[in-house]
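Removed from the display is one protein chain of the complex; every other protein chain stays in position.
And now, chain A:
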């Protein structure tokens, strides 16, 4: 089970184990990690599960598709490493992944 660290905007961090194949969003919801709202439940519709992939990991994550990049253009404080966490599936290759959370999803 890949281990993922979620780091809040205020610096607090939580390390959790996710099932391979599940999304970073589901991992956050399952572990009650604040900062991921995920209103649409993972259908790439709401952009309330915005996160930043740590710079050391960004090249190892599958790139975003068009729908997601369009949504990411509209979130608060988009950056080059912005992703919607519902669209990022974790695998054993991503064991140790570090994810940063934004100050707000709205």
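Here is the rule we use: a contact is a pair of C-beta atoms (placed from the backbone, for glycine too) under 8 Å apart; a residue touches a chain by one contact, two chains touch by 3 or more; residues count from 1.
Convention: contacts and distances are computed from a predicted model.
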Per UniProt record, name of the chain withheld from view ["ABC transporter ATP-binding protein", "Peptide/nickel transport system permease protein", "3-oxoacid CoA-transferase subunit B" or "Ferredoxin reductase"]: "Ferredoxin reductase"
Listed residues A:15, A:30, A:56 or A:93, member touching the removed chain: A:30
Selected residue (touches chain absent from view) among A:15, A:39 or A:77: A:39
Among A:56, A:73 or A:93, the residue in touch with the chain that has been omitted: A:73
Where the unshown chain meets chain A, residue by residue: 29-32, 34, 37, 39-41, 43-47, 67, 70-71, 73-75
